[in-house]
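Note that one protein chain is taken out, while the other chains of the complex remain in position.
Coming up: subunit A.
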Amino acid sequence: MGIFEGLFNGFSIALQGYNLLFAFLGCLLGTAIGVLPGLGPAATISLLLPVVYKMSSPATSIIFLAGIYYGSMYGGSTTSILLNLPGEAASVVTAIDGYKMALKGRAGAALGIAAIGSFIAGTIGVIGLSIVAPPLAEFALRFGPPEYFALTLVGLLLAVFLSGSSIVKGLIALLIGLLLASVGLDPITGKVRFAGGIIGLQGGFDFVTLAMGVFGIGEILYSLEQNIKGEIVTTKIGKVFPTIKDFIEAKWAIIRGSLIGFFVGILPGGGAVIASLASYAVEKRCSKKPEEFGQGAICGVAGPESANNAASSASFIPLLTLGIPGNASIAMIFAALMIQGVTPGPFLVKEHADVFWGVIASMYIGNLMLLALNLPLVGLWVQLLKVPFGILAPAVVLFTCVGVYSIANDTFNIYALLFFGLLGYFMRKLDFEPGPLPLAFVLAPIIENSLRQSLLMSGGSMAIFFTRPIAATLFAIFIALVIAQGLQSLRQRKRSKVSPEMSTGEV
């Protein structure tokens, strides 16, 4: 079956009333959970699995679950921008400039550009998914431990560059992130590390708890001290929608972000995070006003947000073509398919063409629905900032606690949230950009595992990183980035601080 025939067939399935309804319900629910702090797509899908098992057609159930998944990616940016509460790793980068925009009264513009960027990225992602899925999936398989190590190293470097004003402070935040990630089970030996006999610590900290604490709760604690700051947010709302000028400024950021997101997002594991980081770095490099980054640059929202949405479409590629689930949410969609007797993998296109093309077609429709759903909502969300701080802050704390409790149905995460909130508060007091911390936390297990696995593979020889072409290329990029950054710092020092410009080098 050719692509067009397949897509035509797919649309005839996706446009059936029942499937259309569930695609809409999925998108709606996805947006809702994306907005609610703490409740991620993985938790929601697991709650809904019993309902899905009772559905008659596997195509309908996966259309529904996929809708929740990519819908939550749309909604996830909302809390990052409005409340500095990133619900998942990929929206940490969005929070950095998005929240600054909100503080400057440009929340509407940030939300609007995020929705439009997500739509364009989602569509590019789905087009890519329908055209080039199989060969790209083959390519992704060539990423073994050495390649992941090199890629994650580049990701960590990019995370340091996020720190804006001070590289030293960025490095410190990064190291704290790495340290926190080492609590729990040693991924290679299975031995418990740094748990001090506390059961909750044995499995390590949870990412969502950490991000919510360091960003959201830390921000609220900090705001408690500064009445004036709170008022700025609540009085100035500004224009609700992004202007044509905003859009023109961000258009290339959206396109670049989409492409980066699509290609990096195919990799199972940290794909979406590294994609959003890479996009931010590229935008800062391409921008004519790099000093705006970290202070509320619209491209710093548009690029990474597009990247993480394109990555969420791309993450379906390993599932649908190889039967490999790339993250927790996709793993649950995988389980839903298996129990209904549909095996994801290379035979899916042949044996269950209706599922394969039906899902892809529904994603085209779903992206349209999400745009129609989210753009009008922007106006409504912006009103949220008018809620007085005294009401908004306790409500946010409440929802965050409910959210982190639901992660493992365990109270431990609530205490952890408090701890991370205090950490975030002190970081803000001491003028640290918190971004590198959660990003290092996410990347740490990948980097530790892949390094140790690589060395097990090679019998201890470092040569494995330089003899494999993909790994060697990534290392070359890493070294080039370090050198570029070093030269730039030197040049700046010579110019004796004319402008504290920072660059990320070439990617």
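To be clear about the criterion, a residue touches a chain if its C-beta (ideal position, glycine included) is under 8 Å from a C-beta of that chain, and two chains touch if they have at least 3 such contacts; residues count from 1.
The rule is short, and it goes like this: contacts and distances are computed from a predicted model.
Entry comment: the absent subunit's protein name, as recorded by UniProt, is "Tripartite tricarboxylate transporter family receptor", drawn from "Tripartite tricarboxylate transporter family receptor", "Ferredoxin", "Aspartyl/glutamyl-tRNA(Asn/Gln) amidotransferase subunit B" or "ATP-binding cassette domain-containing protein". Contact with the undisplayed chain is limited, among A:166, A:295 or A:453, to A:453. Shown as candidates are A:20, A:103 or A:335; the residue that touches the absent chain is A:335. Between the chain not shown and the residues A:7, A:23 or A:36, the one that touches is A:36.
Of A:21, A:372 or A:387, it is A:387 that touches the chain left out of the display.
Contact between subunit A and the unshown chain involves residues 29, 32-33, 35-36, 39, 42, 44-51, 53-54, 141-145, 184-192, 199-203, 206, 268-269, 322-325, 328, 331-332, 334-335, 338-341, 343-347, 380, 383-384, 386-388, 391, 395, 399, 402, 408-410, 412, 445, 449, 453, 456-457, 459.
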